[in-house]
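What you see is the complex with one protein chain gone and the rest in place.
Take a look at subunit A:
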Amino acid sequence: MSKVRLSLRPSTQGYVLLAPALIVYLLFAVYPMIDVIRMSFSSWNGLSPQAKFVGVANYRAILTQDPVFWGALWNTLIWTTAAVIVPNLIAFGVALALNQNIPGRSSLRIIFYLPVIIASIAVATIWKWMYDPFFGLFNGLLTSWGLSGWIMDWLGDKKIALWSVFVAHLWQSVGFSMVLFLAGLQSVSTTLIEAARIDGAGRWGVFRYVTLPALVPTITVVIVLSLINSLKAFDIVYGMTGGGPAQSTQMLAMWAYTQSMQLGVFGRGAAVSVVLLLITLVVVIPYMRWMFKREDAVR
């Protein structure tokens, strides 16, 4: 047996195995995050070879002069709040129903999950067509039900456009949380449920004192994931309204993109990105600590 082949120390072999993934990750994910922070303190138009350091001027500009920023921040916050509450409540109900002994469970699960695997840009296109003021599904249905008074320009009216986009997001995101809830529900011990029933607990009692406590970790995961998913809402807004009408559906991710890639003011776009990044970190860091603590507890 040749022992010469073992020339590399075990830890060196480990680093060699780790290197490709780590290098790509550092270069194309971690570095851009550092770069966006640096960029937010400079001025760059996308063409000149050098970016100029300007201190906090970009932040001052977006906070005091930018007419869109506060609206976009507000939209991001209410969108996120709604996206954490509404789809997850529906998903929870659907998962509870699918966890019962009812016929057609697997087909029903497929129906609710199918929108998740469809490209967001296709979801945007589908809903844009359904909202079409003249030939779309919604106004067509309202007409045939004799409710012509309710006909609206769903994406063209700035009072309701954000919520019209939100309904499309809702349709797409329920299935994702549903699958996570279902997995959580299936891990609830049936022995425990049986025992509670024998002790005289009713339907509500079992739910309140057995199922719900067992689901706390799942619920936490679902809330955090849907929070992060909604902060990065981009495709669906881009595809349906592009931020309009009159910036009424503008959100931070979209606004950062618009400033940098379309208006060519990279510094301001970066400042918007950093604000959104900070909001994300407020959620991610406590969540990571919670997760590592749980992992240590399991070991």
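Everything below uses one rule, namely that a residue touches a chain if its C-beta (ideal position, glycine included) is under 8 Å from a C-beta of that chain, and two chains touch if they have at least 3 such contacts; residues count from 1.
Quick note on the criterion: contacts and distances are computed from a predicted model.
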Omitted chain per UniProt, picking from "phosphoenolpyruvate--glycerone phosphotransferase", "sn-glycerol-3-phosphate transport system permease protein UgpE", "histidine kinase" or "ABC transporter substrate-binding protein", is "sn-glycerol-3-phosphate transport system permease protein UgpE"
Which one touches the absent chain: A:Ala119, A:Leu147 or A:Leu212? A:Ala119
What residues on subunit A make contact with the chain left out of this view? 1, 3, 5-6, 8, 10-11, 13-18, 20-22, 24-25, 27-33, 35-36, 39, 94, 97, 100-104, 108, 110-115, 117-122, 125-130, 132, 134-137, 139-141, 143-144, 171, 174, 176, 179-180, 182-184, 187, 190, 193-194, 197, 203, 217-218, 221, 225, 228, 231-235, 238-239, 253, 256-257, 260-261, 266, 269-270, 273, 276-277, 280, 284, 287-288, 291-292, 298
